[in-house]
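Let's look at subunit A:
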Amino acid sequence: MEKIIQHLQGAFDVKAVKKQRNDLYFVTVGKDQAIPAVTYLRDAEGFSHLVMITVADWMEKGVFELNYIVHNYQLHADISICTNIDREEATMHSAHHLWEQAWTYQRELKEMYGIEFPGSPRVDESFNLEGWDNIPPMRREFDTLKYANETFFPRPGRVSHDPATYMKQKLYPNE
Partner candidate 1 sequence: MVSPVHIVSIGLITAFLLGLGKKSQQQMLVFVLMIATAAMTMVSGSWLIGLMTGSLKPTDVFTAGFKPPFAINLRMTMDEAVLTTMVNVFGFLTVIYLFDVLKKAGKHLLSIIVVFLIGLNVVVMTRDLFNLFVFLEITSIATAGLVIIIQDSKSISAGFKFLMASSVISGILLIGIIFAYSYVGNLNIDFMTNLSMVKGGAVAVFLVMTAIILESKQFPANGWALDMYESAHPAIGSALSAVSAPAILFVVYKLMPMVPENWHPVIGLLGLITFAFSNFLATRQENIRRMLGYSSVAQGGLMLTVVAMSVYFGQSFWFIILGFLLTNFFAKAGLFWLNGIVNSDDQNKWGILRKRPVLFFLFGVFVVAMAGLPPFPTFFAKWEMIMQLAQGNGWGWIVLILLGSIFEIAFLFKWFGRVFHAVKDQPAEPVIPWFKEFPVMLFGAGILATSYYFIKYQQFDNLFVLIPLLIVAAFVVIDFLPAFIKNILLIAALTFYGYIIYPEIKGNIMQLVFMSVFLVGGILTLIPGFATKGTRAGFYPFAAMTIFGLIMLVNPGDNLTFFMGWEQMALGSYILILRGKKAERPAQQYMLFSAGGAYLMLAAFGMLPHFAGDTFFGNLSGLIPGAGVVFVLFALGFMLKTAAIGLHIWLPGAYSEAEDDATPLVSGVLINAGVLGLFWIVTSFGPQQLFGYDIFQLMGWIGAITAIGGNMLAIYEEDMKRLIAYSSVGAMGYIIFALSMDSKLGLLIALYYMVLHFIYKTMLFMSAAGVIYRTKTRNMYEMGGLIKSMPWSFIVVLIGIITLAGMPPLAGFAGKWMFYNAVVMKGWYLQGTMVFFSGIVAFLYLYKLIASVFLGQLKDNHRRVKEAPFVYLLPQFIFVIAIMVLSIFPQVLLEPLATIIPDRVPGEAILWDGRLAMTSFGYWNAFAVMTTVIVMFATIFLWLTYHSRKAQKVKQFNIVFAAERPFRPETTHVSYNMFAGYKKALGWLMTPLATQFWTGISDWSTAIADKVRSWYTGNGQTYAMHLLLYAFVLYLLISGGKIL
Partner candidate 2 sequence: MSIDWIKLLFTLLGLFIVLNYGLLQYGLIRRITARIGKRIGMPVYQPYIDLVKNYAMRSQITHGVMFYLGPVFRLVGGVGIFMFMPLIYGSYYWSNYSFAGDVILIMYFMFFGMLGMALGASEGGHPYSFIGISRGLSQFTTVEVPFTLAVIAVAVQHHSFSLTEIVAGQQGGIMHWNIMTNPFAGIAAMLAFLGMMMASPFNVVQAPQEIPIGPPTEYHGTYLGLLQTNRAILYVSESILMVNLFFGGATNWVELIVKSFCVFFWPVFVGLVFPRFRIDQSIPWFLKIPLILSIIGIFMV
Partner candidate 3 sequence: MEDKKTFIDPDLTKRTVIGPNGEDITVDPIQDYFCDALPKKHEPKRAKIFENFFNWARAESIWVLGFGTGCGSIELYPLLTPRFDAYRFGVQMRPTPRQANLMIISGYLSVKTLKRAIRSYEQMQNPKFVMALGSCTINGGMYFDSYNTINRLDKYMPVDVYVAGCMPRPEAILAGFEALKKRIKAGKAEGANLYAENFETYKANQKKIIRDWNMPDYNW
């Protein structure tokens, strides 16, 4: 495992390596090196299975952090290639040529975060949200409560409680 990481470090300029577990590493590389790194892992190191492509929205840093998590069946180990892309013009190279299923993830990311994947098939079709015409809902600047309130007729008189306190005063009022 260590060896593989070293190979990676040798081959690409790895910005950071974070060891989660013995069989799970997070390797951060530059935007343009993510796909080559994944390719390298797939072809050279036997990480033949794409577990998922996921993204974390770091609004404060102004970046999306993409994770390409790949799995190696021999080692039962995962490596996640992470890369930060700019939040404003969010564009990433497509990985669908490596794994057929990649374009489904990319389609979802496009819909939920508005990340462009040029060349990815059917990437512009709606995935979960049919006819969504607002800013992508998973971006953190999207105020979902406000949206819900002005779109779906909220029933007046609905209140939310903090479960812990609510249960306490319901069940053990005299404590």
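Basis for inclusion: all candidates are chains of the complex that A comes from, given by their letters.
The working rule: contacts are C-beta pairs under 8 Å (C-beta built on N, C-alpha and C of every residue); 3 or more make two chains touch, one makes a residue touch a chain; residues count from 1.
Treat the numbers as computed from the prediction; the structure is a model and nothing was measured.
A.B. asks: Every candidate listed belongs to the same complex as subunit A; state which one touches it: 1, 2 or 3.
C.D. replies: Contact with subunit A is made by candidate 3.
A.B. asks: Quick one: in the complex, what on subunit A touches candidate 3?
C.D. replies: Contacts found on subunit A: 126, 128-135, 137, 142, 144-145, 147-149, 151-155, 158, 160.
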